[in-house]
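Omission of a single protein chain aside, the complex is shown with its protein chains in their original locations.
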Amino acid sequence: MSFAELIPPPSRHPVLRFFDLAAFACMVVAGLQLVTLISIFGWLVFGRYVLNDTPTWVEQLALLLVVWITFLGAAAGVWTRAHLSVDFIREALPPPIRRLLYWLAVIGMIIFGACLAWQGWGLASGTWARRIPMLGIAEGWRAVPMVICGVLTVLFSCCHLVALMRGQDPAEVC
Amino acid sequence: MGLSILFGLFALGLISGMPVAFALGLATVGGFLYEGLPLFIGFQRILSGISVFSLLAIPFFIFAGELMMQGGIATRLVRLASSAVGSMRGGLGVVNVASSMLFGGISGSAVADTSALGSILMPVMKEKGYDPDYAVNVTVTSSVAGVVIPPSHNMILYAVAAGGVSVSNLFIAGIIPGILMCLCLGAVAYVVAVKRGYPAETFPGWGALLRSFLIAIPGLMTAVIIVGGVLSGVMTVTESGAFGAIYAIVVTTLVYRELTWDGFRRAVYVSVRTTALVMLLVATASGFAYLLAIYRVPELLAGAVTMVSENPIIILLMLNAILLVLGMIMDMAALILICTPIFLPVAQSLGMDPIQFGVILMMNLGLGLCTPPVGACLFVGCVVGGVKMEHAVKTIWPFYLAILVALLLVTYVPAFSMFLPGLLQGG
Partner (left out) sequence: ETWRGWNIHPEDYPNSIALDQFAADVAEVTEGRVEPEVFHNGVLGSQPDAIEQVRNGGLDFANFNMGPMGEIVPATNVLSLPFIFRSVDQMHAAMDGEIGQRFSDALAEEGLVALSWFDSGARSFYNTKKPIMTPADVEGMKFRVMNNDLYVQMVDELGGNATPMAFSEVYQSLKTGVIDGAENNYPSYESTNHYEVAGYYSITEHLIIPECICVSTAAWDTLSEEDQAAIKQAAMDAAVVQRELWAERSKASRAKVEEAGVEINEIEDKQPFQDAMGPVYENFIAANPDLESLITDIQSLE
């Protein structure tokens, strides 16, 4: 498989296409952040060991980046169904119960996604006046990816919900 | 009551097929609402849970492993193992175990091990007349070595969950148990291969062995760079992970010239995906752990366990059994994060060192990676090997037995895990 196959194909319904691209954009941004993370650590070791002048911002920036990578990647994972789940129990149950559980799972995702967005917003605005030490930027930036992840989780899960209402298998539509 | 809501919601989320990380998050939300605690604390824990310095090593080791796979380091390690031990009866089975030991020593992930070595070795094995189920069994179970032999991102998770266990000591402690496990698995692989009458490879000669060793050196150097960089004081364990990744890029593009732009982007993509999955689990598990602390679950459990039995041997056996069962139905990272704060105090009350418990936990939950119904390595191994899971697990039990033997030895003989760290501490 090549990287090109990871880029979403253009053939689908515009709404699905939009979600495809949103999830892929998250992966691209997070990927750039991962490369940045590796690079600044190289610079940290070089600065401390060779120049004897430790770049003091690296540690804090790295912690910030890893939060962004996590939540952006997690959001994309909701769409691409990359997250680990335990579905053997559900699949072993009789169809009516199974169907109910599908509904529960989607609604659970929407509830948690909404809380993530709402509370993330609260954390971001509540800590906006505080500075991240050694970086000098607002502490609130750390919580911003939570909001993005929460909003996207709700959107993606709503799409799964629509598929369920139409009687389709959400795994096949979305 | 609060506790049953917490675990009830979690179980319901799991059964309904919600991703584990989200089920933990949802249970956390429910617990906070029931307790009347401000919800923001739960999400503050979720955020702080991943703002931890030692966890930075996780994306580093995952990325380094992906790069080695994309850039041809894995292939060369297999060739080395093949020329060294391929001439035994059922040689490719033993080669498979030996490759896992080498690859596990430089990548941090068992699943990467399964998919990397599986896709290289399984086609060859089938071509030489090995049964597909045997190929899957040996690939999957030996990849658990990657969890125990350092570096291992699961050990980092444990160190963080245990609250300040030294990652480097934990890494060192895993070396002997990892090798022990490989020896047990190698023996089983050999015996089963002889029984089934699998062929031996011809020994390629000392010259060819030397050549494949020389070719593998730049790849093997990754481990040297990581360990050497730490011991010489140039960098910390966490930083060495980043350096491992940087070094892997350099070797695979400049020396082996196999890492393409396409392969690099794929490695980044897959690493982001894996990192996000693991770290989201860490995040929501921190919210969950806050409630466990509020309800004082660890203390309650430690009390309950000691009521059942005072005998350390029995208690340890019970702990192992519980972990094995949990490992069958849930994935490793989530279990490390949930079980460490609960079970570590019990083990410590028996006088066990957190380091030894960490190694036991790794082997235990590692075995869970190859058991149905939930086993990430088994899934990947079956997909790569094109074998149905039901078919593969019918003949896998001798390999489970090998890991169990190693596990019991490490549980009841502290020296296996504690000898090397003690040596370094003393010296």
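The letters A and B name the chains in turn, as written, and every chain counts its residues from 1.
Note that a residue touches a chain if its C-beta (ideal position, glycine included) is under 8 Å from a C-beta of that chain, and two chains touch if they have at least 3 such contacts.
Note that the structure is a prediction, hence the values are computed from the model and not measured.
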Using the whole complex, pick out the displayed chains that touch the missing one.
A, B
Thinking of the whole complex, not just what is shown, which of B:33, B:254 or B:293 touches the missing chain?
B:293
Which of B:119, B:236 or B:395 touches the missing chain? It is B:236
For a quick check of understanding: of B:45, B:76, B:153 or B:266, which residue touches the chain that isn't displayed?
B:45
Against the chain that's been left off, what residues of chain B make contact? List them.
37-38, 40-41, 44-45, 48, 52-54, 163-164, 166, 168, 230-238, 290, 293-294
Even though one chain is hidden, which residues of chain A still touch it in the full complex?
48, 52-54, 56, 59-60, 126-127, 130-131, 133-134, 139
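Going forward, only the chains that are shown with their structure count from here on.
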Centre to centre, by mean C-alpha position, how many angstrom separate chain A and chain B?
24
Chain B residues touching chain A in their complex are 12-23, 25-26, 29, 39-40, 42-44, 46-47, 50-53, 55-56, 59-60, 63, 234-235, 239, 242-243, 245-246, 262-263, 265-266, 268-269, 271-273, 275-277, 279-281, 283, 329-331, 334, 373-374, 376
Taking the touch rule as given, give the residues of chain A at its contact with chain B in the complex, in rising order.
1-4, 6, 27, 30-31, 34-35, 37-38, 41-42, 44-45, 49, 59, 62-63, 66-67, 69-74, 76-78, 80, 82-90, 101-102, 104-105, 108-109, 111-112, 115-116, 119-120, 122-123, 126, 142-143, 146, 153
